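Here it is: the structure, laid out below.
Here the complex is missing a single protein chain, while all its other protein chains stay put.
Up next, subunit A:
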Amino acid sequence: MATPVMEKSDQAPEPGFADSPYITVTFRVRRFNPEVAAEATWEDFQLEIDPKERVLDALHKIKWELDGSLTFRRSCAHGICGSDAMRINGKNRLACKTLIKDVSPEKPITVEAIKGLTVLKDLVVDMEPFFQAYRDVMPFLITKDTNEPTRERLQTAEDRERFDDTTKCILCAACTSSCPVFWNDGQYFGPAAIVNAHRFIFDSRDEAGEQRLEILNDRDGVWRCRTTFNCTDACPRGIEVTKAIAEVKRALITRRF
């Protein structure tokens, strides 16, 4: 490839501010504050904003300039911590990884808390049931040899590759809270817990795969999955969630027959 050069024509400052990048965008936010009203309501905010900014930037602008009571979680602002999963235009995404131009800013952009978990205030939900399901699959390395390891636990590149996809999870709950089975019955483990079980079940160094499979063979385990694929669509890390669930199902069946 050619050496990168500054493209002068593009970089030249525009005369005046004739084509300002700013456009007017309406954000329709689902508000809920139990200290004020028992019901959640929609509230519109109009912003002048560059559509190349992210939805998170818009939420910041609203909170900092229009209404300080708007409540949402965010930490890293760069798609790593998994705090700001929300339902944007009806689809679960991370606000910090969603560009405004990608969610049709000509129309009002709806922003809601993720579904299936109790809303505490505005966009903040109670994540406890989600993390309970996560803890229930024992998401940590288990070995039969309980002695302190004296050297690194080695594995081949192929063995590592086997579960690579599911190591990428940031526990944002976008998948679990996009699942219609979870919406209606929060006792279902949910995709995220299965993804994190998959991470260890298919790790050659782990020795409790059988136990985890048994946990997911539960009435509220993998068999409740209806292959809706909402989870795969929702995952901001691009994990093939439905495929991971199918691999756990297959492991359960082939182990028995």
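In the analysis below, contacts are C-beta pairs under 8 Å (C-beta built on N, C-alpha and C of every residue); 3 or more make two chains touch, one makes a residue touch a chain; residues count from 1.
The criterion applied here is as follows: contacts and distances are computed from a predicted model.
Asker: Of the candidate names "Electron transfer flavoprotein subunit beta", "FtsX-like permease family protein", "Succinate dehydrogenase hydrophobic membrane anchor subunit" or "ATP-binding cassette domain-containing protein", which one corresponds to the UniProt protein name of the undepicted chain?
Answerer: Options "Electron transfer flavoprotein subunit beta", "FtsX-like permease family protein", "Succinate dehydrogenase hydrophobic membrane anchor subunit" or "ATP-binding cassette domain-containing protein" narrow down to "Succinate dehydrogenase hydrophobic membrane anchor subunit" for the missing chain.
Asker: Specify the residue from the set A:46, A:75, A:118 or A:143 that touches the hidden chain.
Answerer: A:118
Asker: Of A:48, A:67 or A:210, which sits in contact with the chain we cannot see?
Answerer: A:67
Asker: Out of A:40, A:77 or A:138, which touches the unshown chain?
Answerer: A:40
Asker: So that we can see where the missing chain sits, which residues of subunit A does it touch?
Answerer: Within subunit A, the residues that touch the unshown chain are 31-41, 43, 66-70, 116-120, 126, 128-129, 132-133, 136, 180-181, 183-187, 189, 215, 217-221, 223-224, 226, 249, 252-253, 256.
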